[in-house]
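Only a single protein chain was left out; the remaining protein chains are all shown in position.
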Amino acid sequence: MAELQKDPMTRGDFLGFGVLGTIVGALLTIPPAAFILGPVIDVNVRGESDVPDDWFRAGHVSEVPPDEPKAFVVAFPLNQVYSERQVIEEGVDTQEQTLRNAIWTSWKDLKPPGFIAELGQNRTPGISREQVIEAQGALNVLSSSCAHLGCPVRWLVKEDGGEFLCPCHGGIYDINGAYVGGPPPRGMYRYTYEVREDGYIYVKHEFDVGGDKGSQKPFVI
Amino acid sequence: MYAPATGKQQPVEQEVITEENVFERPDETVAFFPKQVLYDLFISTLLLLAICALSYVSPAPLTEPADTATITYVPRPEWFFFFYEQMLMFFPGYALISFGAVVVPTVFVVLLFAVPWLDRGPRASSTRRPFATVIGLLVVVVVLLNMMMAVSRIINFPGQ
Partner (left out) sequence: MGAISKARSQAADAGKFVADWMEHRAGVITIMEHFLYEPVPKRGAWIYTLGSATLFLITLQFLTGILLLFYYVPTTDHAWNSIYYIMNEAYFGTLIRGIHYWSANFLLAVIGLHMAQVFFSGGYKAPRELNWIVGVVLLLLVVIIAFTGYALRWDQDGLWATVVGMKIGSYSPFVGAYTIQFLMGGDTIGPATLSRFFAIHVWLLPAALAPFIGIHLYLLRRHGVFGDEMEYRERMAKLQERQRLEEYEEYEDDGEPYVGRRDRADRD
């Protein structure tokens, strides 16, 4: 192999490296970074969410049994990448994606309002304004995603009632979703919900963290 | 192509063995090809046969299609995450979860990177550096114990 030849670097060479390096470096780092960080910018800078900030119908209050919780499945529309609303309108043969959440509902301390028993299975007449307020105050609308690491929480029937149990690491919650034991840092998350006069429970894809903290978007699902 | 490492240029007879270069050339050598290649090929063949057999005896799993709304599915990690998953059990509550899930593993990885500088003595044999050996064995024991605890927890879970 030939001997190495080490020429000195002139001021012009140095300047050339600086200018060209900056141009190439900037073009090859900034657009790619923005390209892949897009969703983070959308969420944190523009305050956007993949799930629209709307009410979605979960189920009828009469479906919530008096003695145990009931899981409703809500399919939230998911505006993510090729499932964004504009892409679906203008794109080819597109199907809207949904994010399905299992939502645990129960009556607080298993004490349903009196009118629920009278309602029976009849869902047509709707309920009165007073009954709406009564039902709204008596409901638990809980996220099935464990507050520890997000596993699907199940209802475990026991002799003295029952408890919510997370199958992953054994987090335990009571009928109201309050923390009982295990590694979770808090009780089950509660959805922002409302009961309307048609007798149905409506939820938003956000958690009501209570007090002055207001609401927060769910992690992960 | 390769710049030879220090000491390798000298013929064996003239080389002065010091503590720095004692491990640069073994006592007895053998050419990489064919002996070593043959050994490697032997093990690789065994592995490939085992893998192909397992592919049919116990095919790669494909469970039910993804459903975020399930309330009956029990998530379980792959076996190589068992020890990590079990460790999370020991860190409950807000402050400790992030400590156990992220901080402890990060510190462990940093220590792993630092191993050559944490144990700088010239002794290579594990019997002559008991401290490093004991720490290493402890790590292995903790990982294996955690794995066993995870397995027993999973086996004993109701309704599995």
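The letters A and B name the chains in turn, as written, and every chain counts its residues from 1.
Throughout what follows, a residue touches a chain if its C-beta (ideal position, glycine included) is under 8 Å from a C-beta of that chain, and two chains touch if they have at least 3 such contacts.
Please read all numbers here as calculations on a predicted model, not as lab measurements.
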Shown chains that the omitted chain touches within the full complex: A, B
Of B:Ile71, B:Ala101 or B:Met149, the residue in touch with the unshown chain: B:Ala101
Interface with the undisplayed chain - residues on chain A: 36-37, 39-40, 42-44, 49-51, 78, 80-83, 95, 97, 99, 145, 148-152, 168, 217-221
Hidden partner chain, residues of chain B it touches: 1-3, 5, 16-20, 22-33, 35-37, 39-40, 42-44, 47-48, 50-52, 54-56, 59-68, 70, 73, 75-81, 88, 97-98, 101-103, 109, 112-113, 115-117, 119-120, 122-126, 129, 132-133, 136, 140
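Throughout what follows, only the chains that are shown with their structure count from here on.
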Distance from chain B to chain A - Cα centre to Cα centre, in angstrom: 36
Residues of chain A touching chain B in the complex: 71, 73-75, 99-102, 104, 144, 148-149, 151-156, 167-170, 182-186, 221
Interfacial residue positions of chain B with respect to chain A in the complex: 67-75, 85, 88-89, 91-94, 97, 157-159
